[in-house]
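Coming up: chain A.
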Amino acid sequence: MPMRPLSGEELAKAVNQEYPGVAVDYDEVSAWIRPNRIHAVAAFLKDSPAHDFQFLNSVSAVDYVEYFDLVYHLTSLRQQSSAVFKARIYGREDLRAPSVYSVWRGADFQEREIWDLMGIHFEGHPNMKRIMLWEGFEGHPLRKDFL
Partner candidate 1 sequence: MYGLAMVKGLMVTLKNLTRKPFTIQYPEERAKQHPRFRGEEFVWYEERCTGCASCAKYCPLGIIKIETSPSGSMIPQGEKYRLEVFDIELQRCMFCGLCVEACPYDALFMGSGFEQGQYSRKNMVITIDQLRNAEKHPSTWFRPQLEGYEGGTDSFRRTPTIAQGESRFSYDPRGGPPLGWREVGRESWRWHQREKAGMRLEQGEAVPDTGRDELPQSARDSDAAAD
Partner candidate 2 sequence: MTIRTEPMTVNVGPQHPSTHGVFRVRITFDGEDIVEVEPVFGYLHRGTEKLAEERNYVQVVTLTDRLDYTSSMINNQAYCLAVEKLLGVEPPPRARYLRTLTAELQRIASHLIAVGFFVQELGAFGTPLMYGFRSRERILELFEMLCGARITVSYMRPGGVFADAPRDFWPALNRFLEDFEDEFAEMEQLLLENEILMIRTRGVSPIPPEVAINNSVSGPVLRASGVNWDWRKQEPYDAYDQVEFDVPIGSNWDNYDRFWVRIQEVRQSIRIIKQCIAQIEPGPVRLDLPLVLRPEAGREAYGRVEASKGELGFYLVSDGGISPYRCKIRSPSLINLTVIERLLVGWKLADMIVSLGSIDINMGEVDR
C-alpha cells in the first residue's frame, strides 16, 4: 500500500472540526494554521486515532521576508499517510512560536536549529540554545537579510 498524502483541504477540515477557526488556509498539499495553536494542533494530530501522526519527519522554517513559514512534515506509520501543516509568523524581530517538543521529541534539535539559523524562538522547549553556532553569535544566518 503506497503512502497516502493527506491533502491540505482534508487536513484543514479535520483541524477546524476539532478547533474551529484554527486552520486558516490550505492548498493542495498543506494547511496553514494559526501559529499560537501549533502545539494544540500537533497534539491533536498525533493523538487522535483518526490521524495518528506519530512520526515527525521534519520541522523547517522558510523566510519569505515579510513573514516566516514553519513547515511540519508528518507521517503516520500505522495509517501509511503523510501530512504537511504550516504556520505563518509575521514580522522580523522577536519571533515566537510554541514548541512541539513535548509532543514529538524529534523536534528537539530541529527547533533549536531553527532558532539558531532563522531566529524563531520556540516557547516550551527546555533547552532553547543555539545548536550549530556558538552562543553570542550575532544574527541568524539563514535569514534572507543576513549577508
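By our rule, a contact is a pair of C-beta atoms (placed from the backbone, for glycine too) under 8 Å apart; a residue touches a chain by one contact, two chains touch by 3 or more; residues count from 1.
With respect to how the candidates were assembled, all candidates are chains of the complex that A comes from, given by their letters.
A quick note: this is a predicted structure, and the numbers were derived from the prediction, not measured.
Looking at 1 or 2, the chain of this complex that touches chain A is the one numbered 2. In the complex of the two chains, the chain A residues touching candidate 2 come out as 2-3, 29, 54-58, 60-63, 71, 73, 77, 80, 84, 104-110, 113, 117, 131-134, 141-142.
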